[in-house]
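For this view, one protein chain was removed and the others were kept in their places.
Let's turn to chain A:
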C-alpha cells in the first residue's frame, strides 16, 4: 500500500506535465463568433436509425441542412438521431417543443409519425424524405432514382465483356430496390435495342427478389458477396448499400477485369476507388433538402407556403448519372449518343422506367 500513492503521484505528475505542454498555447481574442446563433429561423431534422454519419441518406440530408445554413445566415439547423422507429415520436415532439420552424423527418418509415406530428401542429412546416404524405403542411421529398439507375444499367450492359453484370442491396427497402429495378430495366433496354444478351445477377425485377446483405455497414460481407458474383462471371458490379458497397469496390480493385458503378453520390469523388468506377447513379438528396429549407425560410418570411411534393427526376436534375471520368474514352460515342436520346425520351415521357418502389404521387 505504501508504494501505491507514490506511483499514483508519479502518474499524476506526468499527466499534468503532458497537459501543461499542450496547454501553453496563446489565448484567442474574447467572444468569438458562434455560427448562426442569432438566426431567426430554426430548421430541424430527425434522422432514421442510421444516424447523421451513415454515409448514406441521413448524412446527405444533413449535408443539405448545413448547406442551407451556410447560404443563409438567418437559418440555424439542428438534428436529433433515432436509434429505432420507437424514437421517432419523442424526437419529433422534442423538435416541436423546441419551436422549430421547419421539421424534416428522414426515411419513408417515419412518414406516418411526421403526419401525426404535422396534424397536431398545423402551423409548423414539415417535410418527409423518401416518403409521400398528403397532409397539407407536409412537403414530400422523393426521388425517381429508377431513372438514373436505368441509364447506369444501360451503360453497364454496353461495357460488360462477359455478358454478365451483378447488383446487390443493403436491405430490401424501396429506396434500395428502386435502383435495382431501374438498373435491370436499363440492361433490358440495351438487350432489346442492341440485340445483346447481357444477364443480371442479384436481382429479379419481376419477382422482386434478390441478394441483400441486411446491413449497410458490413463491407466484409459486401466483398464476399461481390467475389461470389465475380466467380459467376460478372464483370460490372452495382452495389446499392451505402458504405457496405465499398466491399464491392475493394473486390473490383483486386480484379483487373472487374469494374463497378456507385450509387447515391459521384463515387469518383466520394470514395477512394475512382479508378474502378465507370459511373454513378446519383440522387440529389443534399440539394433537394437544401432547397426545401431555403423555400421554407422564404415561406416563413412572407413567401409562398411550401406544400405538395418534390420528385427528383432526370427532367429537374434531381437524379442523374455521374460523368465517366477515367472511363470517358472507354464508353463509345454511340453509347453516349444513345444515353442522350434515352434521357430525352424519359424527360418527355415517351419512355417510362417502372418500379413498384417509384414515388407514390407524381
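Just so it is clear, a contact is a pair of C-beta atoms (placed from the backbone, for glycine too) under 8 Å apart; a residue touches a chain by one contact, two chains touch by 3 or more; residues count from 1.
Everything below uses one rule, namely that contacts and distances are computed from a predicted model.
Colleague: When one chain of this assembly is omitted, its UniProt record names it as which of these: "L-lactate dehydrogenase complex protein LldE", "ABC transporter permease", "Chemotaxis protein CheY" or "TIGR00659 family protein"?
Modeller: Answer from the UniProt record of the missing subunit chain: "ABC transporter permease".
Colleague: May I ask which residue of A:85, A:188 or A:326 touches the chain that does not appear here?
Modeller: Of the candidates A:85, A:188 or A:326, A:85 is in touch with the missing chain.
Colleague: Can you say which of A:39, A:171, A:221 or A:347 touches the chain missing from this structure?
Modeller: Of the listed residues, the one touching the omitted chain is A:171.
Colleague: Of the residues in chain A, which ones touch the absent chain?
Modeller: Against the missing chain, chain A presents residues 19-20, 22-28, 49, 78-81, 83-87, 89-91, 93-94, 97, 108-109, 112, 120, 171-174, 177, 214, 356-357.
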